[in-house]
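Of the protein chains in this complex, all but one are displayed in their positions.
We just call them A, B and C in the order they show up, numbering each chain from 1.
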């Protein structure tokens, strides 16, 4: 399956892009996606362990299962105001 | 000595005036003035015990000594906002 | 810039009060408005007449604002209290504060309105749709325990 991955702020700087498509094995979770990105995308090897992930615009746990077409966002620690 | 007495809100309604001059004996305190007013001014016999008094625009204790020309105000419980 | 407090019979202008505060080092601005409500204790209100011991209210309001400045850490405070007859929806009090951080702004703004309700020599006569009017119960302000003998 394929998901759409978004990068913001510092993680966009690390990834060198704001967005990419990622091919994942069946049964993949958020954790699978993060580890794949870490190994496949130059710059993301430095992604910290505490990376926050949102799936379809909701904060998501590491074991959240992913589905075809999901929007997966990698977020540095946040804060408006 | 003479002091100027001011009445506000409900106490002005009770006194039937917003202001009067009061002649006091030497050594008079706030308490002296309140008791004199209570006995001399029709309507002020109903003045409650908890009457708040300000002398020269400062909240004052009952034993505060008064002086010639003081501005003594009888205030119902207050509250702006 | 310094603490500004005043009493007025004119309608309040929130923008004017806000314009009294703010500085390059401030990250938080807070504006509070107290408004005449259409209902109080189950009765339909037409207006409230605010009576004041003006000279003393000006003094106490300035004192409250100075105390709040101590909590706020800045002098950027503006407080205005309106008196006279106010209709439903009209503002009786406007408080603006600004400070580098928000915690102090919330604390100081809240302090000012609480002390206004506790200590300001102002009285409210509420007027109802049925034509009746009554003085609202106030609170007994803090009074010194003793005048301390002869002055």
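In this section, a residue touches a chain if its C-beta (ideal position, glycine included) is under 8 Å from a C-beta of that chain, and two chains touch if they have at least 3 such contacts.
Computed from a predicted model, the values in this text were never measured in an experiment.
Remark: the absent chain touches shown chains A, C in the intact complex. Of the listed residues C:28, C:60 or C:143, the one in contact with the hidden chain in the full complex is C:28.
Remark: the omitted chain is touched by one listed residue; of C:3, C:20, C:113 or C:143 this is C:113.
Subunit A residues in contact with the hidden partner, per the touch definition given at the top, are 6, 8-10, 29-30, 50, 52-54, 57-65, 67, 73, 75-81.
Where subunit C meets the omitted chain, the residues involved are 14-15, 18, 22, 24-39, 88-89, 91, 98, 100, 102, 105-106, 109-110, 113.
Assume only the chains that are shown with their structure count from here on.
Mean C-alpha positions place subunit A and subunit B at a centre distance of 75 Å.
Taking each chain's centre as the average of its CA atoms, subunit B and subunit C sit 25 Å apart.
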